[in-house]
Structure formats: C-alpha cells, structure tokens
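Removed from the display is one protein chain of the complex; every other protein chain stays in position.
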Amino acid sequence: MAFLNELAKREERLAPGHRLCPGCGQPIIVRALLNITDYEIVIAHATGCMEVCSGLFPYTSWRVPWIHSAFENAAATIAGAEAMYKVWKRKGKTDKDIKFVALASDGGTYDIGLQALSGALERWHNFLYVCIDNQAYQNTGVQRSSASPFGSNTTTTPVGKVKKGKEQPRKDIVSIAEGHHIPYVAQGSPHAWRDLMNKMKQGLEVEGPAYLNVIQPCCLGWRFPPDMTIEVARMSAETCVWPLYEVIDGAIKINYKPKKKLPIEEYFKMQGRFSHFLKPENKDMLKEAQRLTDKQWEWLLKREAAGL
Amino acid sequence: MGKKVALMGNTATAHAIRQINPDVIAAYPITPSSDIPMAVASFIADGLMDTELVTVESEHSAMSACVGASAAGGRVMTITAAQGLALMSEIVYIASSLRLPIVTIIAARALSSPLNIHGDHSDVMEVRDAGWIQLFCEDSQEIYDSTIQAIKISENKNVLTPVMVIMDGFNTSHSVEIWEMEEDKRVKEFIGEYTPKYPLLDVSRKITYGAWAPPAEYSEHKVSQLHGLLQSPSMVKKVGEDFGKAFGRNYGIFEAYKLDDADYAIVIMGSAAGTAKDVVDALRENGVKAGLLKMRMFRPFPADEVKEALGNVKVVATLDRVISAGAYGSPLFNEIRSALYDVPQRPIVIDYIYGLGGRDTQPKHFKAVYENLKKIAKTGKVGKILDFINIRGKWEE
Partner (left out) sequence: MKIGEKAKWDELLTGGVIEDPGNSVNYKTGSWGIEKPIWNKDACINCMFCWVYCPDSAIKVDKDGNMAGIDCDFCKGCGLCVKECPKPNALAMVLKADIEKKGMDVVFKETFGGK
C-alpha cells in the first residue's frame, strides 16, 4: 500500500475545519483530486453544500486558488480563468503549469448549470469538470434534481398516499457530455479511490475539456448512517446502478464488472430514500427500477463489446 | 494627432477596444451591440489585436467568464444590451461585489415585452443599483473617449469597481458621425498597465474569492463594496481632466449647458441631449433663459454637484428614457428631486418619459417641455408631475 503512504506525505490542500456533515463524501472526492496531482490547481466552485461549507467567511478550507461566483456558472467562470491563463502564458507572466477545475454538484451540472457546461465543453477550454453527484438539491433541503433516480423520495417528490417518489428516471449526463466529443469522459465513485484518482489524473492531463461524474452518497438526503457513505457507494457499483467507466476519444472502457451483479434491492435497502420500494405493494416499481438499471448496464456492455 | 473619421458608434467603440487590447473579452452578440464583438473578432482575425475572445453561449456565461477572467488577473471587457444585460444581471452584481474592474459596453435598448430592439434605458436602469459605475454617452466621440477612460477609472486601486459605458441603442450605436480617433500608441500610454490586486493565477497566494457571508458578516461586505464605488467620482473627474490634457476633450461627471443663469432646465442622459441642446440654443436666441444638465455619471449619483448646478433654476424637467413601473416618478426624476430637496429655494421638478423602444423625440417635443416649464414658473401651478412625450392618447395621473 505504499501508494497511499506516498500520497499521504504531501501537503493536504483541503484544510479541515470545513462544516460539511459528518460522513459527507464530497471532501473525500475533492481530497482525492487534490492529492493525486502535483499540478497547481485553480478551482471554480458552483454554489452547493461543499462550496458553502468550505468557504464561510472569514474561513476558507482551500489551499489552492478558488473562486465561487454563482450556482449555474462554474463552467463559464473557469472558462474565463483558463482564457486569462492563456494570456499569462503568452505574455510570460507565469511559468507554472496550472490546471483548471470546475466543481459542481448535480443541481449545478445536470440542471441549472447545463448550458454553461455545454458551452465550455464545446469551446474546448482546457479544464476538468467534476460533477459531485448526490442526486438531489441536498444543500437546500433534498429537493429533486434531474439526477434523482426513478422513485426516489425527495422533498419535492415525496412518497405519499398517491404518489410514490420521482416519476422519471435520471438524466444520463455522461452521454450528454460524450455528445460534445471531448477527449475524456468518465464516471467514478469515491469507494474506488484508485480508479477515481486515475480518472482525475487523466482528466487533468488530457488536452482539452474533460468531464468526470462522481457519485456522492449523501447520508442526509439518502438517509443512511454517516459511516456508511463508502459502503453505499460500493454497493452502487456492485448492483451496476452506478457503473464505473470511461470514454476515451469516444471508445468506452468499463472499469469494474462485478463478478456477481447484485439485485438492486441490496442498494435500496441501505437507504431511506428508497425504503418504499421494498414494500410488497410497490413490487412493480422495484421491477421497473431493476429494468432501468439492467438496460443501462447492458447497453454499456454492448458498447464495449462493439468497441464503441 | 488623432484623425477625423466618420464611423458608427459601435465602430468607434470597437476601435477603442482594439486600442485597449484587453486580455480577455467574453461576449455574446445582441442587437444593437453585435457589431462590436464582430469587429473585435475581425481585428483579432487580422492580427490587429490579440485579446482572448471567449465566444460564450449566453450573456449569463459572458459575465461569468468575465468574472473568472478578471479574478484570474487581467484586463477584461464585455459588450451587451437589453435582454442580454437582464440575463447577466445576476452576475453583474457579483462582478461589482468581488470588485472586479470589468468594463462593459452597453448599447442601451428596450426590454421585452413586447420585443423591441431599439433604444431606451430600461436595461441599464434595471441594474442601476448593482454597484457599478454608469457613464452615459451622447455620441460616438463620447463613447469612444469614455471607453478608454473607463479602463483607468475602474482599475484605480481605490476604486476597483466595474464600469458600464452606455450609449443609446441605434441612436448612437448605428449613427455615422464624425469623431476623432487617437493614435494607438497614445491610447495605450494613457491607459497604462494594469496590475491586478488579487490574481488567482498567482498560485503562490492561493486567494479565495466569493466565500459566503452569514448575517454576522454580510453587512460589512456590502458597506466595503459601497465605499469602493464611492471612491469613483473623484476618479471620473480626474481621468476626464487627464484625458482632456492628453487629447483636448475634457470630461466631468456631467455637462452643465447654459445653466449658470438658467430659469428652466432639462436634465437628460444619452443621445437626446444633443437635440435638446439645439433647442436650448434656439430658445436662448429668443431670450428664454433655458439650460440643460446632461448627466454623464448616473452611478454613483453626484448629488452635491447636482444641487450646485440646479440650485438656482426655477423649474426643472427630468427626462427619463425608462418607466420605473409603479414608482413615484422615474429614476432620474427621483434622484434629481431628492438631491434638490435640501436646497433652500428648491426648484420645482417634473418628470417626462420619452423615447421608449426607439420612439422618436424631436426638437418640437423639447420645445414643448420648456414651454411648460415657463408656464409653471409663471403660474406656480405644476399640473402633472409625470407625463409622456410623443405618445398617442392622453396620460392622466
């Protein structure tokens, strides 16, 4: 395990003293990013849990240059910074190799920030966009987002006597990012730290835009005990709800295939937001959730087999 | 020596931008300002400037990218109008709050609905309280000169506040006028180099921009921002004077036109001031003591100087090119009237709304305004506080 010991020797670039919930996965993901690279990093952070908890005046947890502007514009903000960097390079104002990262959660990526993200990808800014996807507007009280999975119980898609949670499946943001034909697109999870760090590294190294979608189990909104964050993430991969894969120049590579794909109940029963799926009267919903998961997984397998 | 050219207001602005050669421009085209990013793109394509032009997918992203670029450290500009300014307005507030000296050119235009691409001040008035310096320009020469001056004003280390340089959509942006273009070298000398105070790209410093401020902290941030904005009037004056020394055209925070002994005055901003000045001249020839105050700097509002300039006038009409819906009078009226409240012999102030969505305003309309001011002075009866110029149908208060 010398790998982690080596990493652990480096200066921690995300300082403690931030005010995220105990057991929150977001700083785990961000620490992986800041620890895996020696590059200087400039971050534009969309409004969200991590942003408010890590930059609460007069405190900052950031030991890298960091800017928060608004909810929907992390990609546009980093695009501006990256454009200015080109000028600094050209004018000889810096000799540093600086990498540019936009951080946002699913709200700031799938929904309100989608336009700015698409624009920045299309304009081919040299940056890595990391979506820390906790599948709802957790910061403002667990309202549904277009990343919320089918049937999930959120505060705007509550489970009641008539309605049974979110009625639509989640948006396939990775395919949307892929549609820009950028050099690197990937999906990762904090439990698979080595895979995640590899993806972050590739995303930073590649010339041009890179998009990385990372699951972030939210103990508050998904309703599980704080020490289960990594277990829940692990189960998302074991059930193929959250496949780990990357798309390099258009060709897919699945990074993890469970030996025995577990049924979705195993993932659902860990989380309060899905507890209604396990009631006998909602059997059909469970079947539908399994069908959606299988469909996505089989599609990825087919793509990989076909070399697409 | 500068040279006389006959080009549109948009082209004048584009040449100022070419000479400034900012590090980054992020812009999204919108009528009537689109000529400017188009001209900038062609200057870049021809190697006449080397700005990084970020051709964003919306105005919201335009201002967002400007914020990112300016915080990264360097000279940043954008260009917009109307719906574009409205769309970016969220980030307009953030730019000034982060004290980023972004110079934004606006070809002021009506806001929808109904859709209208022509000039008025609805767009810039919507963001008048966003913490930016607002400079209104009358003609091509002024927009060219003010664009250059805005760089120096905004980048002053005590000010560090963004500036909107405003011309009237179509009236100025698309009018071909004769104006004087200065030599590239002299413009560059005038604006000088900019050293950003807290550049993100100086990675050794690891600056945090935009931390959130809870109730225990927020008020102090807003007061600090306001203090920066209020450092600007002296800089607007100084840079205007320095510009005069360098290029022979002096600028202040406003232009007092034949006001010294005036009994009746119009207060106005933008291109219509030119027409109104002609009317003042004609009235003066007939012995009418007419005058005019052309506001250049609307934000921050120079109340003390306004008191000084209008304190001895008998009746004042403010001419607003915007409706401040539901307010007691329009923005200019409110500022002027409020400033004059403390004057011992305060003038009567009435409000006219003119030129909405490009509606023509002619000398006869200004003449009628002055006639009304004369009548009010004579009879002491005010009548309507607010009226519209050149609309069909009678406006009753």
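We just call them A and B in the order they show up, numbering each chain from 1.
Assume a contact is a pair of C-beta atoms (placed from the backbone, for glycine too) under 8 Å apart; a residue touches a chain by one contact, two chains touch by 3 or more.
Predicted, not measured: the structure shown is a model, and the values here were computed from it.
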item: Residue, one of A:28, A:41 or A:174, that touches the chain absent here; value: A:28
item: Contacting the left-out chain in the complete assembly, out of A:47, A:73, A:105 or A:229; value: A:229
item: Contacting the left-out chain in the complete assembly, out of B:97, B:122, B:173 or B:271; value: B:97
item: Residues from chain B at the interface with the omitted partner, ascending; value: 97-100, 160, 197-198, 205-211, 213, 216-217, 219-221, 223-225, 227-228
item: On chain A, residues whose C-beta touches the chain left out of the figure; value: 1, 4-9, 12, 14-20, 22-28, 31-32, 54-64, 190, 193, 225-231
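Criterion: only the chains that are shown with their structure count from here on.
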item: Intercentroid distance (Cα basis), chain B paired with chain A, Å; value: 43
item: Complex contact set, residues of chain B against chain A; value: 23-24, 26, 50, 52, 54-58, 60-62, 64-74, 76, 90-91, 94, 98, 200-203, 205-214, 217, 221
item: Contacting residues of chain A [partner chain B, same complex]; value: 40, 42, 44, 51-52, 55-60, 62-70, 72-73, 75-88, 90, 93-94, 96, 98, 115-116, 118-120, 122-123
